[in-house]
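Missing here is one protein chain; the remaining ones are kept as they sit in the complex.
A, B and C are the chain letters, set down in written order, and residue numbers restart from 1 in every chain.
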Amino acid sequence: MSSAPHSAVVTLTGHLMDTGILARVLDDVLEYGGDYRIDSLELGRQHGDESRALVEVSAGDTELLDRILMRVQVHGANAVDPGTATTRPAPADGVFPEDFYSTTNLETLVRLDRDWLRVEHPEMDCGLVVSDGSVVRTVPVSDVRAGDAVVCGAHGVRVELPPQAPRGEEDDFGFMSSTVSSEKPQALLVRQIAERMREVKAAGRRVLWVGGPAVVHTGAAPAMVRLVEAGYVDVLFAGNALATHDIESALFGTSLGVDLAKGSGVPHGHEHHIRAINTVRAAGSIAAAVDSGVLTGGVMHALVRAGKPFVLVGSVRDDGPLPDVITDVIDGQRAMRAELHDVGFAIMVATMLHSIATGNLLPASIPLVCVDINPATVTKLADRGSAQAMGIVTDIGLFLEQLARELAP
Amino acid sequence: MSSAPHSAVVTLTGHLMDTGILARVLDDVLEYGGDYRIDSLELGRQHGDESRALVEVSAGDTELLDRILMRVQVHGANAVDPGTATTRPAPADGVFPEDFYSTTNLETLVRLDRDWLRVEHPEMDCGLVVSDGSVVRTVPVSDVRAGDAVVCGAHGVRVELPPQAPRGEEDDFGFMSSTVSSEKPQALLVRQIAERMREVKAAGRRVLWVGGPAVVHTGAAPAMVRLVEAGYVDVLFAGNALATHDIESALFGTSLGVDLAKGSGVPHGHEHHIRAINTVRAAGSIAAAVDSGVLTGGVMHALVRAGKPFVLVGSVRDDGPLPDVITDVIDGQRAMRAELHDVGFAIMVATMLHSIATGNLLPASIPLVCVDINPATVTKLADRGSAQAMGIVTDIGLFLEQLARELAP
Amino acid sequence: MSSAPHSAVVTLTGHLMDTGILARVLDDVLEYGGDYRIDSLELGRQHGDESRALVEVSAGDTELLDRILMRVQVHGANAVDPGTATTRPAPADGVFPEDFYSTTNLETLVRLDRDWLRVEHPEMDCGLVVSDGSVVRTVPVSDVRAGDAVVCGAHGVRVELPPQAPRGEEDDFGFMSSTVSSEKPQALLVRQIAERMREVKAAGRRVLWVGGPAVVHTGAAPAMVRLVEAGYVDVLFAGNALATHDIESALFGTSLGVDLAKGSGVPHGHEHHIRAINTVRAAGSIAAAVDSGVLTGGVMHALVRAGKPFVLVGSVRDDGPLPDVITDVIDGQRAMRAELHDVGFAIMVATMLHSIATGNLLPASIPLVCVDINPATVTKLADRGSAQAMGIVTDIGLFLEQLARELAP
Partner (left out) sequence: MSSAPHSAVVTLTGHLMDTGILARVLDDVLEYGGDYRIDSLELGRQHGDESRALVEVSAGDTELLDRILMRVQVHGANAVDPGTATTRPAPADGVFPEDFYSTTNLETLVRLDRDWLRVEHPEMDCGLVVSDGSVVRTVPVSDVRAGDAVVCGAHGVRVELPPQAPRGEEDDFGFMSSTVSSEKPQALLVRQIAERMREVKAAGRRVLWVGGPAVVHTGAAPAMVRLVEAGYVDVLFAGNALATHDIESALFGTSLGVDLAKGSGVPHGHEHHIRAINTVRAAGSIAAAVDSGVLTGGVMHALVRAGKPFVLVGSVRDDGPLPDVITDVIDGQRAMRAELHDVGFAIMVATMLHSIATGNLLPASIPLVCVDINPATVTKLADRGSAQAMGIVTDIGLFLEQLARELAP
């Protein structure tokens, strides 16, 4: 086997044939302008067996080759001869060296010298910073400091795919990953999600919720409150809107034009929400409004009572906002990262903005369900790299009602 | 008050101000190229009172004036001086005279001589045929025969709006008409529809269902079967697809790629459906397949067992079709019309084609709920003139599950 | 190599790795409840090379094995030892034998005795009928006659995939197949479609159009007329709606509420369309209305003038319909099939119903572009088996305007 000057051999292990993952790696090589030769393919002959492929990747120059090698790591393909990592100092605060290694959301290991060091908290589109020669951290570009030792190029970095069952032997939950669809047996999906949440809680891990204001508009807030009270909401990520409409509903009985008790509409009753915000601003915080007896119901009230944290991050369309809202979005991301510890399951309901934001921060190892009546939300999440996202296109109101029936009857 | 040569005064009665109906009439006059003058407006001063308006409509020629007068009847506006109707013989089979009166879906009365005759079975976009000088029938253009006496022009025809409560005093059900929305308290809507169905049955009238194949794909067939068995499905309008996938599911346990029991997908398992069709063709009909023990489950089976009629009308994308499918669409419309007797409530789930087809045939007096995950379906139904359509944007699977829980626990 | 009692070896040739086709075959085997073993895989080591796989498929019984073997033919996988075909007589008019071979839309060959006979006009979801021991026809279930010799089981049938370039070496047009997207350089797509149409015409083949009424509503009828006049519309498949609104627009200057000249709306001007229909019914046909000078503009007028055929097939929601509309949908399918000869390119604009209907009839070898503002239309087309469908999510009005600028400046 003779190699072109700019080439490297990568290895792929797993259920390569029936998951289509080999096809995707080869695809990416070509798309980036490289070429490939399959050096060997040890077949898992039966579908329960794993396969192992060696693929020689070549490119016109080393810079492109490096970019391709980083790229195919997204699919779990590692160099056979990974070498050791090179680091270079960050040239300024908030700036990586030009050829920095751009991370995936997979389990990542770095070899500086001889040993492979495990990187804490994998997160995509970040850099890797080495401290004390033995600790490697994932650092977003906004947080790198001038002089930090940043891993550069593709050498000395290895990724690990989450363990995967072969097709047809997934646990019950597995099938949902197949495709986004509104044409699936929805009641069955609800039961499976409930089951998964019970398992996660039983294992001592946390359930992360990400929600949009439709939780309130669809009348699902009481169901959500029951889920909080039953212990199935360990932390909530949301924006100003969910909290505002929830509180507006508790204070005035309305939410963006829907009188939830009577079912009769109050179209465009916008001024209620700005009054609700002002009331909480006067109290100082949502918790203070609960403590002082101003706020006596709704999802946010339930979270405060249950002592469960929430992270509200602002957006440019916000009114107010509520005093708890983090108005700096990069600070908001930091606050979200600080609440990812021990999360074993993430569920995103009715919000594209915060779902994608959370998907950006989550490691691939955390199962993630995205529920929305709009198929585009789920599709966008998966397109941006959250491959573990499982999409359910359904009605939030009925979905949460049925989930609460399962978990908090 | 002096009138232009081509003008007529129309009268409108009802909750004109808060329903916006007067605005819509004036709008239409202008859109058609006419003009108006409001001659008088007796105000319902309080919102519980009815109002009465007299509006003089003018147009450049009598033909346009006639077209405008017919048009505003859609909103319940009748000429103050309606005159008597003119009839002309249809020039050929399937052809109306050029200036035929084009019907609305409102209660309609025709004055030939002195008395007002009530027209049976109002239906939009048809003609009015007089027999024996005393019976007036609604006739679609395809069914008119050469020489039939067809009402022409706008004279001698009067319409009646369905009774309406003023805003704010509707029964519980009324609010749904306000707008199509996925952001409404869905659980409440389900309860209200269940309540309405109970009332309709208690009054001795029939519930008409119109369904698409997503009823099966979303796993809602068992819920639908329970509704059939509990007596809440008096007649079903559908196409080849719903029946085929229901029967495919009963025979093979699959429906277009979804193994409903296991929840695991069989993508593009198209050949199962063509085998299901062939099996029923061999049996002769769906009922014969039930009788011979070939078909033992599903929605169609339940309808046959319960002795409830169904009308399956074909479409150009059909495979097969099933032997029960009426392949001529005009014959299909006739079969649907024949099953509208005593219908007191219509519910349309997950089908745009058959929903619009049914909406075209229904009089405005029959309440109609359209349930779909796609907002466009409901919007299109309302746009085409089914003003009584109330839209619910939700998931069919969870919706039918909850409705069955209410009505057939 | 020892085989289970119920097993067969299939072979796959082509760009198996980078197209993902092998993964899809293995997937289908598992989904149908069978199992597989990859006996050999001769790799195309470089991406320009073809690969060849031998896969042993096993199943619990021969009936299931047969069904799997038929299924994987959809992907071009043929049995290594195909044997010869079995035929059985159709038990009745319109009924296949129970184990009939269900067709794909690929080029298909049948071996009855020794030679492979090519099947004319591949079409999915049909049966294969043998006449005179030497002619094999694709026959839809509705057209089979009692006693016809129908191919049964999976033996003796072979399919051929359309020739495919490896990834990265497609012609310019190829990339569109990758995915449905509204986020693609649309102006480039228009130029590529124009180029493809020029090639098809230069090769002496026909361009098939399938259209919905939005062609008229978006104001694109004049652009479409220019395309007809320039010779780029050889045959049009549509429903009653496109033709009606086109003719309504020509007769009254309106189309479902849009005054196209002034741009000012005529909402719900439904009665115009029923008058337009009546006028053409009085004339006898669209061509007669053109000949008599009643119809002087629009798309249908242009087709009549250019001597180009059109097939209008009815649907259950039709008003009227126009006298040219085939109201029996199975007759309509027959009329569509009769116009597929020499078609080298099919373009479907703004219609889900007729796009799927046409997709059902087309062989996989005819390139097919589907243009719609609604992503679901394109997705559904591909899901139903028209794998050659390339989707463009864009605005029909601007798309046809730009296409006409390219082809008929």
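Throughout what follows, a contact is a pair of C-beta atoms (placed from the backbone, for glycine too) under 8 Å apart; a residue touches a chain by one contact, two chains touch by 3 or more.
Remember, predicted model here, so these are calculated numbers, not experimental data.
Undergrad: I'm checking contacts with the chain that's been left out. Which of A:V136, A:A357 or A:L398 qualifies?
TA: A:A357
Undergrad: For a quick check of understanding: of A:G14, A:G76, A:G153 or A:G332, which residue touches the chain that isn't displayed?
TA: A:G332
Undergrad: Among the options C:T62, C:Q186 or C:S285, which residue touches the chain absent from this view?
TA: Hidden-chain contact among the options goes to C:Q186.
Undergrad: In the complete complex, the non-displayed chain touches which residues of chain A?
TA: Interface residues of chain A facing the absent chain: 27-28, 31-32, 67, 70-71, 74, 91-92, 94-96, 98, 100, 102, 124-125, 140-142, 239, 264-271, 273-275, 277-279, 281-282, 313-321, 323, 327-333, 336, 353-354, 356-357, 360, 374, 376, 383-385.
Undergrad: What residue numbers in chain C mark contact with the hidden partner chain?
TA: The list for chain C reads 168, 172, 175, 178-179, 182-190, 192, 214, 217-220, 256, 258, 260, 262-265, 267, 373, 393-395, 397-399, 401-402.
Undergrad: Under the stated touch rule, tell me which residues of chain B contact the chain that is not displayed.
TA: Interface with the chain not displayed, on the chain B side: 17-20, 22-24, 26-27, 30-31, 35-39, 41, 43-47, 167-168.
We adopt the following convention: only the chains that are shown with their structure count from here on.
Undergrad: With centres defined from CA atoms, tell me which chain sits nearest the overall protein centre.
TA: Of all chains shown, the one whose C-alpha centre lies nearest the global C-alpha mean is C.
Undergrad: For this structure, which two chains have more C-beta pairs in contact than any other pair?
TA: Max contact pairs: B-C.
Undergrad: What whole-Å value do you get for the distance between chain B and chain C if each is reduced to the mean of its CA atoms?
TA: Spacing between the chain centres: roughly 32 Å.
Undergrad: Centre to centre, by mean C-alpha position, how many angstrom separate chain A and chain C?
TA: 39
Undergrad: At least two partner chains per residue is the criterion; list those residues in chain A.
TA: In chain A, residues 168 touch at least two other chains, as defined above.
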